[in-house]
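Removed: one protein chain of the complex. Kept in place: all other protein chains.
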Amino acid sequence: MNAFDRNRVNVHGDAVTVDGASFLCEPLGDGRVRITGPEGARVAWATAEGRRVFVTLDGRDYVFDTGGGSSARRASAHEAASGEVTMPMPGLVISVAVAEGQAVKRGDPLLVVEAMKMEHTLRAPRDGVVRRLAAKNGERVDAGAVLLDVTES
Amino acid sequence: MNAFDRNRVNVHGDAVTVDGASFLCEPLGDGRVRITGPEGARVAWATAEGRRVFVTLDGRDYVFDTGGGSSARRASAHEAASGEVTMPMPGLVISVAVAEGQAVKRGDPLLVVEAMKMEHTLRAPRDGVVRRLAAKNGERVDAGAVLLDVTES
Amino acid sequence: MFRKVLVANRGEIACRVIGTLREHGIGSVAVYSDADAGAVHARRADEAVRIGPAEPRASYLNIEAIVEAARASGAEAIHPGYGFLSENAAFAEAVEKAGLVFIGPTPGQSRGFGDKRLAREAARKAGVPIVPGYEARSEVADRQLATEAGRLGYPVVLKAALGGGGKGMTVVTSDSDLIASAPSARRVALGAFGDGSLYLEKLVEHPRHVEVQLVGNGRGDAVHFFERECSLQRRHQKVLEETRSPGASEKTRLAMAEAAVALARAVQYRGAGTVEFLLAPDEKFYFLEVNTRLQVEHPVTELLTGHDLVWWQLVVAAETTLVTEQSAVQARGHAVEVRVYAEDPASDFLPQAGRLARVVWPRLPFVRVDAGVESGSDVPLHYDPILAKIAAWGPDRETAWARLAAALDETVVHGVVTNIDFLRALTRDPELVAGRFDTTTLESGVIDRYRERAGEPAPAVALAAAAVAEPARAAGGAPAPTRAAADPFATIGNWGRS
Partner (left out) sequence: MFRKVLVANRGEIACRVIGTLREHGIGSVAVYSDADAGAVHARRADEAVRIGPAEPRASYLNIEAIVEAARASGAEAIHPGYGFLSENAAFAEAVEKAGLVFIGPTPGQSRGFGDKRLAREAARKAGVPIVPGYEARSEVADRQLATEAGRLGYPVVLKAALGGGGKGMTVVTSDSDLIASAPSARRVALGAFGDGSLYLEKLVEHPRHVEVQLVGNGRGDAVHFFERECSLQRRHQKVLEETRSPGASEKTRLAMAEAAVALARAVQYRGAGTVEFLLAPDEKFYFLEVNTRLQVEHPVTELLTGHDLVWWQLVVAAETTLVTEQSAVQARGHAVEVRVYAEDPASDFLPQAGRLARVVWPRLPFVRVDAGVESGSDVPLHYDPILAKIAAWGPDRETAWARLAAALDETVVHGVVTNIDFLRALTRDPELVAGRFDTTTLESGVIDRYRERAGEPAPAVALAAAAVAEPARAAGGAPAPTRAAADPFATIGNWGRS
């Protein structure tokens, strides 16, 4: 249940994918964003300030740390969670750099995909072993499809 | 009593002189200005928008037209008023371009003065005749001193 | 209760309705025209649907587009706000036909109260006093008219039997006057309404305009929320409203409220509505008309009673029931409101349009602001130029008025000329503060007194402030921090006060 600190977030223009779920994020000015997703539309407030991002949504506040060293990651105790790597947008798998059962370190390149005429490298969300490798070179894949899983070794 | 559309306003940094009265205008951000003058201090709101300036002060709104052709001067019916030309800041009279009794058009150069190491040309506030010419070349003059008057011919 | 509601309006009233929807966890759908793509109401709602070009007919009056927006967004009900389609029976019918709920009266009630003759008849039947009058079919002889006029007592108002207030009315003071005016009045009536019938009505001189807020459950029960004093008008446009009314005794005020409730009960009125009365100096009151919508000035009633009238509307619409009973609606103290318009008091209140470079609303205890714009908002030319309503509450009338005056002093709207400076003068006008006014007062002196004040020269300190003015930071854009006088030593010269 601690997937919150292991989310894969992909942005393409106003389209954002979080763990395979797609959202349309329409900026309304002054920090307001209208987000349309599977559960309908609502307006959020979001502010990037230094390395933190503040979000107010549906009567809840969220503060995200966008990185910069684990020492500052206040949620680090919760790290672990899902190692699934999914397709951020509909597109093509260009190359697969790992094999089933291969041990990887967090941040290692796993595959290169192409979508909207741009190539993108997907990296290991954590240390572990590659399992359920479903991606194949040259394959066309829908957004959200699981490409592989990095499980605890 | 219609001097409001014939005010001479001089600005030097945060110091502003209006018809000889001096004000300290301290910008407070977001359009707020603290104005300290002969009658004490108060906070005004001022916004320049295009050629108009909006001021809210002591429970009154003022809209000033900063120029751009008399056709757009809604207060033009009130034009007339004082033709006095006063010294904007303490300084030196460099040269006097007109003589007593000389007819001038609005905008004609009248004198050149120097203050705070900068030269400045004072122009006729309206059509008329130069009267009460008190300015002399090379004379040191206090702020607010009347240099001459342009009276209706 | 509904899960999602579409608000078929714009500006401050759309924002205000969305606020109540939010408070109760109900999804909100805004609609907007091309002129309002960046408007506050469209950004505040959960969803926003474009309904057409700027012209009202193509957007906010476009029944088909609005019903389709509701259907497409999954809204279950439509709140019409005020103005636009709020009293349009055909709209209510179209909404119901689409299987949605119209938050307002039945189409029959909209239509019935829209017809002045039917409305008068309903009031008469419910025992509500109406101005003594006589309806004369077009074939009635002028002599007969004069007899009836004499019975009513001159001065008498002569108007089309099917007409409302204002249009084509003539005041006649004698038999000969009447006989001279009747033929032309008959022609006007025939031309405007296809019916030459005339209506003679006794003229109520120096009346106040007092109205009673009520909500009916559509099944014969109704609750009132006391009266509102709306006499301060310019060209039949209300400018300042307050409750309670300073112009009537408690006995009269409650009699008006009871009359209004009796009418609502008699017609099984559904939703929020207002019964308007003329109140004569002798405290006799007469039925004027029924507004079958939430009114612009409803906030003063909310401040007085503590009840949220939009919530009452939603509960009636969703559950055909009233939020609570009459005894739970108590008046406390006094509330007063002004309407902030983009209009120039110095140019005969000409509507203004443009970009609001800077907007700062007051934030004071006991002050409520219902606003539809913020810094950077555009004021389009196409719509009513209302920007906001500012209201104040106090334990007594004097305190409420003083708080409103203070709130207006703290209100800053720059970039477009507004009536705020005029409103400030109103809230400090000794006659108005004393409560001594009727529907003619504003136009018979107050405005002239204001013009005089506004014509005074600006004090030097205002010019000093102007001299250091900077453009407001553009919303989202780059700031342009150039002073009006960028030259550190500049004679700005001869500014006109516009």
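Letters A, B and C mark the chains in the order given here, with residues in each chain numbered from 1 onward.
Methods note: a residue touches a chain if its C-beta (ideal position, glycine included) is under 8 Å from a C-beta of that chain, and two chains touch if they have at least 3 such contacts.
As the structure is a prediction and not an experimental result, all values here were calculated from the model.
Asker: Taking the whole complex into account, name the chains on display that the unshown chain touches.
Answerer: The chain that is not shown is in contact with A, B, C.
Asker: Have a look at C:Leu203, C:Ala406 or C:Val433 and name the one touching the chain we're not showing.
Answerer: Spelled out, the listed residue whose C-beta touches the missing chain is C:Ala406.
Asker: Taking the entire complex into account, which one of C:Ser249, C:Gln330, C:Ser347 or C:Ser444 touches the absent chain?
Answerer: C:Gln330
Asker: Since one chain has been left out of the picture, which residues of subunit A touch it in the full complex?
Answerer: Subunit A touches the chain not shown through residues 1-14, 16, 18-19, 21, 23, 25, 27, 30-31, 33, 35, 37, 39, 42, 44-49, 52-67, 72-76, 78-79, 88-89, 115-116, 118, 120, 122-123, 125-126.
Asker: For the chain that got dropped from the picture, name the residues of subunit C it touches.
Answerer: Residues in contact with the chain left out: 16, 19, 22-24, 299, 302-303, 305-308, 328, 330, 332-333, 361, 363-366, 368-369, 371, 393-395, 399, 402-403, 406, 409-410, 473, 476-479, 481.
Asker: So which bits of subunit B touch the chain we can't see?
Answerer: 28-30, 32, 34, 36, 40-43
Going forward, only the chains that are shown with their structure count from here on.
Asker: Which pairing of chains gives the most C-beta pairs in contact?
Answerer: B-C
Asker: Quick one: subunit A and subunit C, Cα centre-to-centre, how many Å?
Answerer: 51
Asker: Centroid from C-alpha atoms only, then distance subunit A to subunit B, rounded to Å. What do you get?
Answerer: 62
Asker: Show the residues in subunit A shared as contacts by 2 or more other chains, in ascending order.
Answerer: Residues of subunit A never touch two or more of the other chains.
Asker: Could you list which residues of subunit C touch at least two other chains?
Answerer: Expected reply: no residues.
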